[in-house]
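Contents: one structure, followed by commentary.
Complex shown without one protein chain; remaining protein chains in place.
Chain lettering (A and B) follows the sequence in which the chains are written, and residue indices restart at 1 in each chain.
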């Protein structure tokens, strides 16, 4: 089931990359690269930081095929993708929930401190989008108004709190991932943003 | 002979970096860094992704000396470099042919899938320019109008097709590299670009 979620998340991330790249009038090669980087960039940076190379997408071809298929689909149906906006948003949100917890567990396996593991989880979930925005010559959207990362951090803190309770590790995984998803959904629904530090300016 | 080609490619890449950096009014240190990154950035990213560290340019000083000499030459003669434009374009094209095939072979040695190996070859040949453009705060030119990457991908596909024929591995290397070079030369000569996905807009 995790594998299915992972693939749905990859599709959502790749399509978000295609839409940004089309918006920047890139050529087909540029669109493919931006989609690829958005989908695998976060996990790649995580793997490089902990020294787990070759990085994961180089060893499981499924992701490459899924990304290429998503790009072809998104380019052909780009004018109709609006109808899928809600599904894509859901896939994307479920994907970040999963990636956060997977990243945390990779940190734990590398014997890193909980705070560093949460940072790794957040990097896994968010830095594909950061690299996408840098390649498109934009300040990363996540640094300005998204609660995306905050959801990951809250989910990560829950993960370590839940581990202290007498519950199954699969349940910890699922609940922490669920918290990321719920926080993000609520934040978007109620337009919650981080408190601004610019009030008095 | 490969070593000579490698050095000619490095010179061409470094000089292209100098010209972009001068255009951005950088100081001498900035010019040196941009030249360096353009020349070695693609191979460095490739080495990091497959975990081959310390990265290659750190262990063979020839490249560092060649890049420094190219920078000094290009800064002094920058107003006359137009006369060398054709030679530089040729060195650059021969360089990407070589880097593509070298990158592919590094992927094969790391036991990666052919598609991933082609991606590694393309990264080796193209991502120096991508990092150069990011450092110069531009959307990478290769994402918008260059057939550069397409030439690498076609050469890479040929490489794996040729390997199935009963021919010598040096011949495979040379022919695949030659295909990259010929595709790029033809594309530039006949102004061939990838089909646009923006027709109806």
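We take it that a residue touches a chain if its C-beta (ideal position, glycine included) is under 8 Å from a C-beta of that chain, and two chains touch if they have at least 3 such contacts.
Keep in mind that what you see is a predicted model, and the values were worked out from it rather than measured.
When you scan A:8, A:55, A:98 or A:149 for touch with the missing chain, the hit is A:149. Within the full complex, the residue among A:69, A:115, A:171 or A:186 touching the omitted chain is A:115.
Taking the whole complex into account, chain B touches the unshown chain at residues 21-22, 24-31, 33-34, 44, 48, 51, 53-55, 58-59, 61, 64, 75, 78, 134-137. Against the chain not displayed here, chain A makes contact via residues 48-51, 110, 112-113, 115-116, 119, 130, 134, 137-140, 142-145, 149-150, 193-198.
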